[in-house]
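Note that one protein chain of the assembly has been removed; the remaining protein chains are unaltered in position.
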Amino acid sequence: MIRWLLRRLVLSLITLWLLATIVFVIANVLPNDVGRTILGPFAPQESVDALNAKLGTDDPLPEQYVRALRNLVTFDFGNSFQSGRPVIPLIVAAIGRSGLLAAYALLLTIPIAIAAGLFAGRRRDRPADRAIVLAGLTLSSIPEFVIGTFLVVVVGVQLRLLPVLATPPPNASIVDLARFLAMPALAMAIVYFGYIARMTRAGTIEVLESDYIRTATMKGLTTGQTMRRHVLRNALVPTVAVIGVQIGYLFGGIIGVEKIFNYNGMGQLMLFAAQRKDIPVLTAGVIVIGIVYMAATLAADLIIAWMNPRARAESGR
Amino acid sequence: MAATTTAVDIRSERAKARRESRAVLFRKPGFIIGLAILAMWAVFAVAGQAITPYDPFNDFAKGHLPPNPEHLFGTDRLGRDVLSRVMIGARDVLIVAPLAAILGVTAGSLLGLIMGYYRGIVDDLVSRVVEAFLSLPVILVALLTLVVLGSSTLVVVLVVGILFTPIVARTVRAAVQTERQLDYVTAAKLRGESGLYIMAREIFPNVLGPIVVELTVRFGYAIFTVATLSFLGVGIQPPSPDWGLSVSEEYTNMISGKWWPTLFPALAIASCVVAINLIADALQSVSSE
Amino acid sequence: STPSASTAPSAAASASAEASAGASSSTAPAAGGSIRVAIQKPVKVDPIQMQDLGGYGIVAQSFEFLCTLDKNGSDIAPGLAEKWTPNDTGSVWTFNLRKGVKWQDGSDFTADDVVATMGRLVAAGNSGLKGIIDEKSAVATDPNTVTFNLLSPNGNFPYLVSVFNAQTVITPKDYTTGTTLDAKPNGTGAWKLDSFNPTTGATFSRNPTWWGGQTPLDSVEFVFFDATGPMVTAYQGGQVDCIVQFDVLSGEALLSDANTNVIATRAALHRQIWMRVDTGQFTKKEVRQALALSLDRPAMIEQLFKGKADLGNDHVIAPIYPYFDDSVPQRTRDIAKAKSLLAAAGTPTISAKLHAGQLLEIPDLATLIKSQAAEAGFNLEVAVESLDTFYGAQWCPETPKDPPCSGAAELGIVDYGHRATPDVYLNAALKSKGIWNSSQYNSPEFDAAFGEFQAAIGVDAQKAACKKIETILNEDVPIALPYWYNYLAGSAKKYSGIYSSALGQMFFSAASQSA
Partner (left out) sequence: MTAVPVRDAAPPAPSSAAALKVEDLELAYLVRGIPRPVLRGVSFEIRPGESYGLVGESGCGKSTTAYAAVRYLPRNARITGGRILVNGDDIVKKSGDELRRFRMHHASMVYQDPGAALNPTTKIGPQVIEAFTVLGQQGDQAEASALAALRRVQIADPERVLTRYPHQLSGGMQQRVVIAMALASDPQLLVLDEPTTGLDATVEASVLDLVRGLISETSSAVLLIAHNLGVIRTMCDRVGVMYAGKIVEEGDAARVFERPRHPYSVGLLQALPRHGVRKSQRPLATIPGTLPQIGTPLPTCVYVDRCPLATDLCREVVPPVVEVGPGQWSRCHHVDRIGEIQAPQPGTGQAVTAHDELTLEMANVSKTFRSSGHDVPALVGVDLQMFDGETLGLVGESGSGKSTLARTILGIEGPDAGSQITLGDHDLGAVATQRPSRDKRQIQMVFQNPDSALNRGWSVRNILGRSVSKLTGLRGKEVDARVDRLAESLRLTQRHLDLKPRQLSGGLKQRVAIARAFAGDPRIVVADEPTSALDVSVQAAILNVLAELQAESRTSYLLISHDLGVVRYLADRIAVMYLGRIQEVADAEKIFQGPNHPYTEALLSAVPSIDGEERTRIRLDGEVPSPANPPSGCVFHTRCPRRIDGLCEVTEPPLAEVEPGHLMKCHIPLEELRRLQAERKPLVVEEQTVGPIDAV
């Protein structure tokens, strides 16, 4: 187990390094003049040059690359080109908000989705199942910004049930927070319902066809008992994996939703930074998102290992 | 001789089986519906102005007319007929998305073959890169790249395609790894075939199935992605009547009750993606049967 | 940032009906209360180096100008300077500072602060003051008087140290370039910064020691947005009471909204459709005129701005300028004439690429031009690019450097922000070898006329010069200029007394809320 964890850790580090490299490449793939982008086309050239010199964006690429890596190691990504503020706090704040929203969305969706998945799996090919599958398929294939817009119009504007913006007043109470984030969270929840429900259904069906369920049935267990004692644990393994991955992505921010609800999460931050070639923010952002993703998947794997001793044995080896 | 006769009826049996599974496919309502919807959009995209009730580009009525007998879907902010624009709105995305999907699946398959076949170092290295890409949301990376590169149809295709590559690669890799366990690969090695030959001629034909399924799935995601990118302003560029773009141009007006220029393109996107997913689903269930 | 975030001086911009109506709303003001304002997320709130409207808007709450904006949003009014007087040549300006003004930390505001600020601005290369003053120009003759010895005479100098040159807010003596408002929230203004979050918003509360007296409102709360769309959404959803700036495209809803004050400030905001006069298919004057003639300007104004714009006449003298000459006949749509002109030019049909940046209504404008010009025989292909690409590759490419913009595309639409005087437009965009002269216009008569305008003292002289300029440009059409559109802001009806510059600064010191 320990060896396995260590291995995972090393691999993650390599991945992080690759991430940094990827961002660096993306940011420098075109000869672009950061200073010019920041100051705009109407700024005098000398001030542009001055800015570039100040930011070090006129150094030769290798030098910049080395600097980027050094930042990665020291985990100090300097200041934002744009606001001149230290990057890490910005990122942390943003990813915190994205995380909050993600948690909310998953809280809404996971129980329902899993329940639906199990139910559908048990009622395989019956109308109920078809309905759930179709709903899941449809919902998870409609882009979230579409769902978001509909929610805004119907719930927010026409019915005026919920605030249309996900910007809670500072120091808002939990209740307020819940109210303000309700709609974006709902939008995401709807999208993720599909993924999770379908995954759970697949898992359930696979397990239901397995020999050990036959054993259980032959013992004379009731469906309920079988579900609880034998199906659940095994069927949820793939679901957990999926949720792990999706959490990773959710922290990355669901830009479509964030844009519509003007929620200042990771997505908007990154978009803003990209538009203004704010390379420190970009790099740090991507790295942090990467870290969260890896943490999430690792957590998922650990849970799976805990759920399934055989997997544990494998990872032990 | 007995063996021969059996071979024959086995063979006819096989043909029958194939016919039957096709029948099953066409008996699946999901598949039919999906196909129908997709076909409809394809027709609209191709026929274009020839069948739209109005000129979707140069025919300016009053802005934001609500749906009415003349304009079934109403008019947009500049007074163009929404129905006409939605009809031909499929054009760009139906070119961009398939290209991106094909690009991604082709590259991904190549990568997956190599990774799956030469395990060891090669696999480890490539896997790292793949993992790295997978650890970021596709939309996000696409967005960053497009903002930096500046978006044009070609760039969108390339970026989306490349971002799909690792995902496809992972699927294909898995398929190849199960395949390479099989004895016929060993047999090929025993008669001294080169790795390249084994990959290309022995394994590839047998992983084609999953690849095809993957292609349809990716196609769906491509539309999803391109629409989202257009919505974010880095995808397909104005003055295209592209659905995602239309939504982004008009969605703020929904607040003032002008929902029609947003709703209809949005529905179009949904219908298209759902259609493809239905098809993919049917294919998958049949191929797994 | 784009030309919209210009830093050039401004002349009078007269507020339109609604604004004054809003300001003089009959309902009795109730003291106290607060207002929530939607504003573009500021990029930088460093008073000296800021470049964006968001920054201007936030900084202007706590820090003040020598010359501020007058109540109906049009002209400059005494701010930290009570009065200013030039010498007879206009080369030396004396500013008498307001007495008893205190910084929010309690210390006194003195002439030294002004001198220090000017020093910093010059050092930072403020483009408004460039070539007008240098480090030594500003001198504190006594604690309440500052004299500026200009490098050359300038009749408009006060505008350069006013709200219309957004970076010229006066900061304390010990202030340093690069310090942001939230790092040292210590202005002289009506509002004290309470909290600032670079991504979500900022809150200000009344500055009890403000020289202007007690503000009706207790506090102002800014919410940051990345785009206008969500601002409108938020406003509609009742989460903000006021929008610092919106565009018709996404704010259409507000224009027709019964309980909204739309503050529409007529301004020199405009678009230029440039046509290369040196190479390509538009070298013939007739062709350029034909394109201009094919434009249906009233339709454009209706479709793109719901009427909130003034007609443009293919020259850069905005109707709001005091020296605007309306005797030059307005060009109206005339397809027949356009056709004949094209025929005369020997090119009955022309196929070209119309380049446009991804900004506000410009893509729609391009679309309209395409379909309107089609009738005259122009077969235009619209190419919309991200602003980076557009500015960098189509409008004024870095290379070739000489003459500037000689790498520009043959046809394109570029955005111009509000300018107090037409100087920048004339100087940069139209004068031969001008740094933004993307049409490569090169006309001795024009250059001469421009020279006249610059030398002219007094409105009449300026008007005379402008008539020449307008005539020449309207005839040569190096650029087609279809409209001058209004700067739009809006607030809920229950608020009154809000006024706004065309540069994103909004003033709430007089704002009040009706019960």
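Which chain is which? They are A, B and C, in the order written, and residues in each are numbered from 1.
The criterion applied here is as follows: contacts are C-beta pairs under 8 Å (C-beta built on N, C-alpha and C of every residue); 3 or more make two chains touch, one makes a residue touch a chain.
All of these numbers come straight from a predicted model, not from anything done at the bench.
Asks: Out of all the chains shown, which come into contact with the hidden one?
Replies: A, B
Asks: If you put the missing chain back, which residues of chain B would it touch?
Replies: Residues of chain B in touch with the missing chain: 1-11, 13-14, 17, 20-21, 23-24, 27, 181-184, 186-193, 202, 205-206, 289.
Asks: May I ask you to list the residues on chain A that touch the chain which is not drawn?
Replies: Within chain A, the residues that touch the unshown chain are 3, 124-125, 210-212, 214-222, 225, 229-230, 233-234, 307-310, 313, 317.
We take it that only the chains that are shown with their structure count from here on.
Asks: Between chain A and chain C, what distance separates the C-alpha centroids? Give it in angstrom.
Replies: Centre separation, chain A to chain C: 41 Å.
Asks: Hunt down the residues of chain C that sit against at least two other chains at once, touch-wise.
Replies: Where chain C meets two or more other chains at a single residue, that happens at 230, 233, 236-237, 388.
Asks: Show the residues in chain A shared as contacts by 2 or more other chains, in ascending order.
Replies: Within chain A, residues 32, 152, 157, 164, 259-260, 271 contact more than one other chain.
Asks: Sort out for me which residues of chain B touch chain C in the complex.
Replies: Touch list, chain B to chain C: 57-58, 60, 63-64, 77-79, 147, 150-151, 233-234, 237-239, 249, 251-253, 255-256, 258.
Asks: Considering only the defined contacts, which chain B positions touch chain A in the complex?
Replies: Residues 30, 128-129, 131-133, 135-137, 139-141, 143-145, 147-150, 220, 224, 227-228, 231-232, 244, 247, 251, 254-255, 257, 259, 262-263, 266, 269-270, 273-274, 276-278, 281.
Asks: Over in the complex, which chain C residues touch chain A? Could you list them?
Replies: Listed in rising order, the residues are 1-3, 5-6, 41, 43-46, 51, 125, 127, 130, 178, 180, 195, 197-201, 203, 223-227, 230-231, 233-234, 236-237, 239, 388, 391-392, 395-396, 398, 436.
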